[in-house]
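Can you keep this structure in mind? I'll have questions shortly.
Here is subunit A:
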Amino acid sequence: MEPALEINKLRKEYKDFKLNDISLHLPSGYIMGLIGPNGAGKTTLIKLILNMTQRKSGEIKVFGLDNLTHETDIKSRIGFVHEEPHYYGYLKVKEIRSLFSRFYTNWNNDLFFSLCGEFSLPLNKRIAALSRGTKMKLSLALALSHDADFLLMDEPTTGLDPVFRRDLLRKFSEVIQNENKTVLFSTHITSDLERTADYITYIQKGEILFSCTKDHLFETWGLVKGGNEVLNRETHRFFKGVQRGPYSFKALTADKEKVRRAFSGKNILIDKPSLDDIMFLLSKGEINA
Partner candidate 1 sequence: MLKLCWKDFYITRLFLIPVPFFFVILLNTFVFSGFLFFTAGILLTFAMVISIPLIEDKYRTEQIMLSLPVTKQSIVLSRYVSSFFITGIGMILYFVSGSLYSSIFKDKIVSLTSVVSLEGGAVFLFTSLLLTVLFLPLHFKLGITKALLVFPAFMAVFSAVVWLGIESTSLNPRTLLNPPLFIFLLFLLFSSLTLLSIFLSIKAYKLKEL
Partner candidate 2 sequence: MLKHIRRELIFNQTQLYIFAGYMIVFWIWIDWQDIPFRMSLLFLSFVLPLFCAASIQAREEKFKAWTLNCSLPTNRKTLVLARLITSWSLIFAAFVFGLLFSALFQENPAFLSQFLEPKSILIFLLLSSLFLAFLLPFVIRFGISGVIIGLVALQVLGVITLLLAQTSSNKDNILRSFLHSIINTVKFFLDHDPTPGFLLLLFFSAAAVNIFTFKFSQFLFARRDF
């Protein structure tokens, strides 16, 4: 089966920000979470996949098809959900359905209506009157009804309450299990990622620092704690980010076995990092200056 998404050496330049040589691989049938600080390029990456903005160089393949030459075929198999779904506010829910159904060849009406039932979407209500959560459910229903094999979502869970998020994420994993679909979603809420994502990609200042499965991440990466005396010039090599307190330090390493061996004598503690720690140390910790 072709990988759902393959990006190699993607470059894009803005005045004050550069996306340089992004390479990413997402096999189909999995959920990938995209995290990173505000303005790191998550939204830009999603827009480039949908060819909404012009890239400088690089290649993006979706289901093995290049997204410049086969743009319409790819887009008919992608379900896009925006952070703040904007539709024509004055249209009713059933009218947006008839608008969308005209564009997709494999539109499935009864699936849409069954999803509306399941999500309790009011068919005759104007979209502007819907709450944020309901709009999110609507865009999900629209995406699933044209049986998109690849769900692309830009911060779908922002501003939604935890209960709603839990249902939404369970819906994602349901979608994955029975129909072998792929999901790529960017988010700021790390607990969502830890609960549902199979792959996690961390992007910062336009560069991908790591992109691997969640288990691999938590197996190999380690949060190292110890006294400051352990640190010296040479030890910085092992760490991706160090936060030095008055007496002790907290550091992040991508290979805890190596650190365990290198620091075998000294009293250091290595345990499983949470995504918050990883993000904090990667962006705020001083790298081996």
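If you want to know what made the cut, all candidates are chains of the complex that A comes from, given by their letters.
The rule we apply is simple: contacts are C-beta pairs under 8 Å (C-beta built on N, C-alpha and C of every residue); 3 or more make two chains touch, one makes a residue touch a chain; residues count from 1.
Only a predicted model underlies this, so the values are computations on that prediction, with no experimental measurement involved.
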Exercise. Would you mind flagging which of 1 or 2 touches subunit A in the complex?
Key: 1
Practice problem: Name, in rising order, each residue of subunit A that touches candidate 1 in their complex. | Solution: 14, 47, 50-54, 71-73, 75-76, 78, 80, 82, 85-91, 95, 98-100, 102-104
